[in-house]
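Omission of a single protein chain aside, the complex is shown with its protein chains in their original locations.
When the chains are written out, they are named A and B in that same order, and each has its own residue count from 1.
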Amino acid sequence: MSKTSTGNFFEDIRVGQLIKHATPRTISVGDVALYNGLFGPRFAVQSSDAFAQAIGYPRAPVDDLLVFHVVFGKTVPDISLNAVANLGYAACRFLAPVYPGDTLNAVSEVIGLKENSSRKTGIAFVRSTGLKQDGSKVLEYVRWVMLRKRDEGAPAPADHVPRLQEAVLPSMLGDACPTIDVGAYDFTLAGSPHRFGDYAVGEKIDHVDGVTVEEAEHMIATRLYQNTARIHFNQFVEAKGRFGRRLIYGGHVISLARALSFNGLGNAFHIAAINGGRHVSPLFAGTTVFAWSDVLAKADVPGRDDVGALRLRTVAAKDHPCSDFPLKSGSEDDPSVLLDLDYWALMPK
Amino acid sequence: MSKTSTGNFFEDIRVGQLIKHATPRTISVGDVALYNGLFGPRFAVQSSDAFAQAIGYPRAPVDDLLVFHVVFGKTVPDISLNAVANLGYAACRFLAPVYPGDTLNAVSEVIGLKENSSRKTGIAFVRSTGLKQDGSKVLEYVRWVMLRKRDEGAPAPADHVPRLQEAVLPSMLGDACPTIDVGAYDFTLAGSPHRFGDYAVGEKIDHVDGVTVEEAEHMIATRLYQNTARIHFNQFVEAKGRFGRRLIYGGHVISLARALSFNGLGNAFHIAAINGGRHVSPLFAGTTVFAWSDVLAKADVPGRDDVGALRLRTVAAKDHPCSDFPLKSGSEDDPSVLLDLDYWALMPK
Partner (left out) sequence: MSKTSTGNFFEDIRVGQLIKHATPRTISVGDVALYNGLFGPRFAVQSSDAFAQAIGYPRAPVDDLLVFHVVFGKTVPDISLNAVANLGYAACRFLAPVYPGDTLNAVSEVIGLKENSSRKTGIAFVRSTGLKQDGSKVLEYVRWVMLRKRDEGAPAPADHVPRLQEAVLPSMLGDACPTIDVGAYDFTLAGSPHRFGDYAVGEKIDHVDGVTVEEAEHMIATRLYQNTARIHFNQFVEAKGRFGRRLIYGGHVISLARALSFNGLGNAFHIAAINGGRHVSPLFAGTTVFAWSDVLAKADVPGRDDVGALRLRTVAAKDHPCSDFPLKSGSEDDPSVLLDLDYWALMPK
């Protein structure tokens, strides 16, 4: 019996299948520091224990996206080692704050399968859940990936495509954010005077800055999450592959765009949910990433008057400053677009 | 109203103006580890809790330069986002030790302004102070930067050039260094037998080793400090700029030179003050940095017999081993010189 894992192929999984993923991971202030060095986020709540404590957290929480990447990384060996493409995310909710010292695990349920007409590949829909060591949930999300079949002739299960809500409901936001004392939230220290009420639906914000990505950076980040997808690390193999080079983990683009978005969204301190996201084109080292955001909607969070929720569409583009708000969707087709992310962020009222 | 910050231009600031900077930052052992990985300092006091405790610290203090860079980084969005050049530092004093867990903030006062004859730029003199979460000071320094004007025709304030002392007085050193138990200071463990008394004024020390800098390294370091100066990160824009490439944060050179200086100054464990410093030429990735030091002066610290102060001039050069002690000042003009730094370091007596 082979001791190495080749990962699951499309025909290996079934709707309803439950998967408990390896590897449990204790998040430390060391992970936080390395994440800071790799992305440079400046949201005060995650940056400062003193700031976080002043508004009601026990200490600075771990960046939401670091939590996401660690949970996501655990699912790779079982879900996406044989993926052709990571097609999308939906219904992602942050359910509890994570602090240094917490240990994260992940489980997944297969919620849909659909063979492609080529019969060479199929799409798997998976709901993954991140858990703390005590079993409490910190994160859940759905993603769908295109998987290779091991054997084209293998029979495929009946198609089962799950219904996913177009967006997370405002009533389901905020579980990972304690009630904050807005009076103690120092907007000068936070680096922006703009509150929830200052943003308008339809407002577009160019985040101005750009950041060039190096091979060492994305590989260090992706290993930090224990994400083992081979395409990110192995130049010897990728040199002969589809792109001729290592493909950067899509989550790297999300973290870069989020850090850039501080310039314009400085008080959008918590990602409460990700409604959907597409990696529109691949990112490679040497490219400079820019980003802009559109305020899609605003919502009160039921029962809370401390924070409101901005529904944001943040778009990242490569080698293309975003003052012209590039898009690749519908009738617009800018080939520089890397990422199109739709999420809810909380902001003090 | 734009949600993004474009930074201050020369005509936006006034003498006497006080600026409270974002973003508060809790320093952790993670930051210390990443700083160690990026620079490789070997001073025993900062490297070992046990060593630090033996001589009188509660635990290993955070490297002085990491504190400096974090405080400096906070001032960038308000002070130097539109800087043409960072011209110099003076009157920098370390006022209290910083330990992992401390949160740092920064405030600045504009202490001088002088428009340049071109009327396109002006020089701003700023005193910045680093503070802990309890309001106690850990660091203060003056720097002056050449800022662009937004509008050449804008009226300039009257010239006001502050008087700065040529060097910090010995009586003002040592606040960030508790009284140490020299008897418990293990010179073998520290890696050098040389005490304060072993150094002579005029002694020149070639630090021998050289270190090549990579793009990923300086960007990770500069983001760790939340320094947002665009010229360090954005190859897309810099490709068309003055140098054609990303300029490395000047503080990176200071940290490299300080780490190299261990070979020859192994017991100069604490930078007590920086009298002045100039970034003589720019550093780019791919270059190898060397350094040498000159003992400019020696001083007792009033009231203390545990440590003495060496006034050091440390010079860094690129692609130029420093056995010939290169300089760029006065009649000497070696184009390899990167940095000319004048500071006080404490050493056991």
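Following the convention adopted for this analysis, a residue touches a chain if its C-beta (ideal position, glycine included) is under 8 Å from a C-beta of that chain, and two chains touch if they have at least 3 such contacts.
Values in this document were obtained by computation on a predicted structure and should not be read as measured data.
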*Selected residue (touches chain absent from view) among B:Ala154, B:Met172 or B:Val208*: B:Val208
*From the listed residues A:Ser136, A:Gln165, A:Thr179 or A:Gln235, report the one that touches the chain absent from this view.*
A:Gln235
*Which parts of chain A are in contact with the chain that was left out?*
1, 3-6, 20, 22-26, 28-31, 33-34, 77, 100-101, 103, 105, 133, 214-216, 219-221, 223-224, 226, 228, 230, 233-237, 246
*In the full complex, which bits of chain B touch the chain not displayed? Write them out.*
28-34, 36-40, 42-44, 47-51, 60, 188-192, 194, 198-199, 203, 205-212, 214-217, 263-266, 286, 288, 290, 319, 321
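Note that in this section only the chains that are shown with their structure count from here on.
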*Taking each chain's centre as its mean C-alpha position, how far apart are chain A and chain B in Å?*
36
